[in-house]
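A single protein chain has been omitted from the complex, and every remaining protein chain is retained in its original position.
The chains carry the letters A, B and C, assigned in the order they are written, with residues numbered from 1 in each.
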Amino acid sequence: MPFIPHTEDEVQEMLAAIGAASIDELFDEIPDSLKLSQLDAIPTALSEMEITHLMAKRAQQDGEPTCFIGAGAYDHHIPAAVWQLTTRGEFYTAYTPYQAEASQGTLQLLYEFQSMMVALTGMDVSNASLYDGASALAEAVLMSVRANRKSKSKRVLMPRTVHPAYRRVVRNIVKNQQIELVELPFDPQTGVTDPACLAQYAGEDFAALVIPQPNFFGVMEDVDALTDWAHENGTLAIGVVNPIALALLKPPGLWGEAGADICCGEGQPLGAPLASGGPYFGFLCCKQAQVRQMPGRIIGRTLDLDGKVGYTLTLQAREQHIRRSKATSNICTNQGLMVTAATIHMALLGTEGLERAAAASYQNTQKLVDALTAVPGVEVLFDQPAFHERVLRLPAPAKGVLRSLAAHNVLGGFDLSGDYPELGDAILVCATEKRTDEEIETYAQKLERVIQLQGGVTCGLVPKE
Amino acid sequence: MPFIPHTEDEVQEMLAAIGAASIDELFDEIPDSLKLSQLDAIPTALSEMEITHLMAKRAQQDGEPTCFIGAGAYDHHIPAAVWQLTTRGEFYTAYTPYQAEASQGTLQLLYEFQSMMVALTGMDVSNASLYDGASALAEAVLMSVRANRKSKSKRVLMPRTVHPAYRRVVRNIVKNQQIELVELPFDPQTGVTDPACLAQYAGEDFAALVIPQPNFFGVMEDVDALTDWAHENGTLAIGVVNPIALALLKPPGLWGEAGADICCGEGQPLGAPLASGGPYFGFLCCKQAQVRQMPGRIIGRTLDLDGKVGYTLTLQAREQHIRRSKATSNICTNQGLMVTAATIHMALLGTEGLERAAAASYQNTQKLVDALTAVPGVEVLFDQPAFHERVLRLPAPAKGVLRSLAAHNVLGGFDLSGDYPELGDAILVCATEKRTDEEIETYAQKLERVIQLQGGVTCGLVPKE
Amino acid sequence: MLIFEQSKPGRKATAQAPLNRADVSAIPEQFRRKQSAALPEVSEMQAVRHYTRLSRKNFSIDTQFYPLGSCTMKYNPRACNSLASLPGLVSRHPQAPASHSQGFMACLFELQEMLREVTGMKAVSLSPAAGAQGEFAGVAMIRAYHDARGDTARCEILAPDAAHGTNPATAVMCGYKVREIPTGPDGDVDLEALKAVVGPQTAGIMLTNPSTLGVFDRKIEAIAKTVHEAGGLLYYDGANLNAILGKVRPGTMGFDVIHMNLHKTFSTPHGGGGPGAGPVGVSERLIPYLPVPMVAKDGDEYQWITENERPESIGRLTAFAGNAGVLLRAYIYARMLGREGMPRVAEYSTLNANYMLKQLQSVGFQAAYPQRRATHEFIITLKKQAKELGVNTMDFAKRLLDYGFHAPTTYFPLLVPECLLIEPTETEDKATLDDFIDAMRSILEEATVDPELVKGAPYTLPVKRLDDVKAARELDLAWMPVVE
Partner (left out) sequence: MLIFEQSKPGRKATAQAPLNRADVSAIPEQFRRKQSAALPEVSEMQAVRHYTRLSRKNFSIDTQFYPLGSCTMKYNPRACNSLASLPGLVSRHPQAPASHSQGFMACLFELQEMLREVTGMKAVSLSPAAGAQGEFAGVAMIRAYHDARGDTARCEILAPDAAHGTNPATAVMCGYKVREIPTGPDGDVDLEALKAVVGPQTAGIMLTNPSTLGVFDRKIEAIAKTVHEAGGLLYYDGANLNAILGKVRPGTMGFDVIHMNLHKTFSTPHGGGGPGAGPVGVSERLIPYLPVPMVAKDGDEYQWITENERPESIGRLTAFAGNAGVLLRAYIYARMLGREGMPRVAEYSTLNANYMLKQLQSVGFQAAYPQRRATHEFIITLKKQAKELGVNTMDFAKRLLDYGFHAPTTYFPLLVPECLLIEPTETEDKATLDDFIDAMRSILEEATVDPELVKGAPYTLPVKRLDDVKAARELDLAWMPVVE
């Protein structure tokens, strides 16, 4: 029996001790009418060898195309040590550190994680993770509504330059509490939220303004002006940031005069593989003033009976297992193992390394844009300072182009036509530090060929501006 | 600087403590004439990301053909837990357990390994590994010459049914000590060493007789008769065995009336991946009487100052670091990590599991033989009881057939024509428990096609018997 | 020592990043950071040694018996980890087209189908990231269902007093009020009390069965009938599914929606706090509202079901497809169990729990519900010991650590005083259970002879008992560089 250690003799001894004749008898409180006899739709057991064979086939089936998609998940180099350490049984198979004395490994690591996030974001405190970047933003919005004492409103300003999936997730999560998201448009020339367009809302009551940096188009928002506008209007500023970009960019804690109040984002770039979208982790940091409104676990440093330093879960009175219906969130299981990986990842890279990874991603994306815009008809939209993503407009239907590229094992970018039809045949492209010159060159060549073919077929349909 | 932690400040502090002006000065006892300036032929450093890219390409380049070669290295299933545990830093990065108190993990594991090998082989003691199966046989031969008190000879009987590479390695290692290997022929009908052919040597003085089981052709030798012959003639019996086969076959300790005196073999099938031939490990077991002639490390169970059980290197007076020129072998570093894997592997499979793996390999090879001999012109040589390898004779040049199969990503077997030209176009095939029915079927289909083509080209050259 | 305390500015001992630093001066200064982030600067070896050593300060399933009730700390098969980490799987971008995702999608689809079968629900969505998010999805679906029918007066969710904290917290996140239902003396829900409070304001009830009291609610069919007749829906908290896997199906019990904790029942690792996965299954009437994405099969081809195909869906709850890597691990585990393995999970976890309960009773401990069968877990109460010896549940828990066992769940459910909720799981062998029982017996002896010994525990761990009050009062939540 896979994973079950009992011998027949032991089962008999145990039943005898219990005073039951059979294992079945142990289920005698369950009404017979409920009992199940068969599981026909479930296949019979596979041995480890057989499932190994099957999974190897499945893994191969999807190929390993060269990836120029970012759009919320980024293909950064992960040092080999990260996962070799993270999967050590002591990290991998522990539970949430409820018994602090028997969990100092995880607890100290989480305290280090919080410290690293504080260093990176310039905020005062960090929690120990949420599910992912999108749900972290939803929690940040809920938190801002609770935390903003100046505001009685349940309205939050949400720029359209925030990742479309994030906006959906936020709406799905907060709408049941009657929170309203007010969308802010972006400047069609620059691709950023124009602080001027906020003017119309001056004097109105909003709990928070969300500020993405870089925004979904890869472009930099005027975070200082936006943060200051928020504060001038009694509104909290919530930053949504890319942690790798933060190695180079101004940390949210220093935006504007007073800094953002809350910041959150997707932790995936810090050591989580692309892996079909998860597990990743959301991070959430805030100013000291807001700490008691934070969702999720928080680890504190304290002393033991002998005065020795130790670490423990703290501020648990915010949490569901203590506060139940009055908790700051329902989150229980979080993304601990991913945070373990992220902490080791940041320790291995260090300040220097993270900066170099960020700079190389920045540079590679420039190279990619240069190579692709050399293809006739391809142009950059929003020619603004950007980090490692860019919007390109194609002279042929984006869907078809991307499909043809995929057939050549190049994932050419994220199709923007669904979420931003007003941009035409636009795609969002990305090149992390992992993309080589050769790969970029190959992409450009294939794109040229594909466009020639597709352009021929569809010419006239998509008038070149 | 990869892997070097020193900051410039620290370097200066350290030099100041030493009283040296520069690191270069620390090399001032080395004659200038010897100093090197450049390493032109060595490429500049790669980052981990770059070498990752390179190695991924190299690994892909060789494809992953379906493997029907055995011939000394076997593609068995290795439970995932084996290498996840073996590569834990505490096993992976420890040295030979010289400080026993700080190495009880490795030492107890090695003691368990010795115990498992004793259980498997039916011998009294096992050492803690040698380099590989071939060099283990060489050590066994050297050991037999030292150990056989009845014999003054340096001659050893070596059947031609022993793996040809093993025979070469033994010769290369023992010849400098003027040990002579006398080859025993095999019966061309059965593929085994005919005990009768030993008659001519009766009364002569040999230190040992080597007995492979199964032999290189996969076929079973009459180990009882061979062992008894050896003992009747004052000769030690050295078994060369496959540890997976031992799950089913009579252990060397029980061969004949008195059992083999020494047995050795290749440990690879116990948890080591094929991995281009290494690292594997050789094992060597013997009767209690010979233990002081054993080469390699041996672990013993003992007590500590408090009477608590512990483990330690023992019988070190056999070893080079104590005995120097009088040691039983020059071996120092052995294959400890592979033994770690093997021990965990055997613990995970258990008696039952090892038997099932062996039985499935046996069965799959029968299936393979059935499928391939259904191809016109293909026939089994040596239709004797066999374990999981078989010799087939092809109706076309073996080299060409194997090359064509490889082009179809099937490694069809080991070409015997180099080592056994008298067998004609013969190949040695193998199917472990990992080969699926589908893979066997594919092989048979491809073989049929290849033979049709090749047969056409070469017809007449290789007259079908 | 913290990793920060091993840091030296100017150390560049890494081969991890690109070796050279690209020029970023084209980014306008207003966007750039002026001071580098103070991450630790250590060598690769320092990091490896530090985190290897830290890991050794944890208890874990791979090192200790970890009978944490309600958490199902069973063995996490190593194959699930290595196979879910195959290069082809970890390199797949979440936005990769379906043409390059058929292998991955096949696993998800088959997992959906297996979960459907074993829970008896009509359809399954895998996307929620953990149990609590599964709960959110479930309650949001209940809300969407009532809303779609214009049945908008239903503003209350019922939950037994034994419910896990996520249940009420979730209800509130979905905009509901929560009303607690008391538990009867036998551990089952007080049906009469339930009947007294259901009504037109009832949106639904959240239940676990077996409950967090370690008993199977025998009146579950009556409860279902009561709630359904009042127009409410039944939510099943699947945290305890291990107890009945392959034996009874929530669908058969009458539940309308269920979440599963794959990190419990399907043995994906807990990772020191996560990640998990909380798929939801529903009865016919809730299918339109299932969260997206899901996977459908059309002929031989797998396709994504998104907001476009499911306009009434409660939508997506994470940016992509939830915790995909956890789903893969659960898929692999489920295939290794197969149809024969699933009921065995329930059988042997129940056998282990009942055996432990009996043996602990025989060495002097009180069961909270002595007249009941244990399910996969059970509660003992140390009320007597606390009162007579002054040694409470937490003291027992801490002392167990010295004996090399992780403590069971303490002080949950809240309604049983001084309780230990003990869940051995099916992957532990008898000898380990016996050792634990021995340890409990021995601590009981210690508590009688020398209560201070127990109250001062633990003694053998990296730290002694920690000052939680100080931690909460004098918040120290991040290391700060010492300014010189």
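Methods note: a residue touches a chain if its C-beta (ideal position, glycine included) is under 8 Å from a C-beta of that chain, and two chains touch if they have at least 3 such contacts.
None of these values were measured; they are calculated from a predicted model.
Residue B:85 is the one among B:85, B:284 or B:396 that touches the chain not shown.
In the full complex, chain A touches the omitted chain through residues 1-10, 45, 47-49, 56, 79-81, 84-85, 89-90. By the touch criterion stated above, the residues of chain C touching the omitted chain are 6, 8, 15, 43-46, 48-49, 52-53, 56, 61-64, 75, 77-79, 86-87, 336, 427-429, 431.
Just so it is clear, only the chains that are shown with their structure count from here on.
By C-beta contact pairs, the most connected chain pair is A-C. Look at where the CA atoms of chain A average out and do the same for chain C: the two points lie 21 Å apart. Inter-chain spacing, taken between the CA centroids of chain B and chain C, is 46 Å. In chain B, the residues that touch at least two other chains are 48-49, 79-80, 84. Annotation for chain C: residues 11-12, 14, 16-19, 42, 44, 48, 52, 77, 79, 81, 83, 87 touch two or more other chains.
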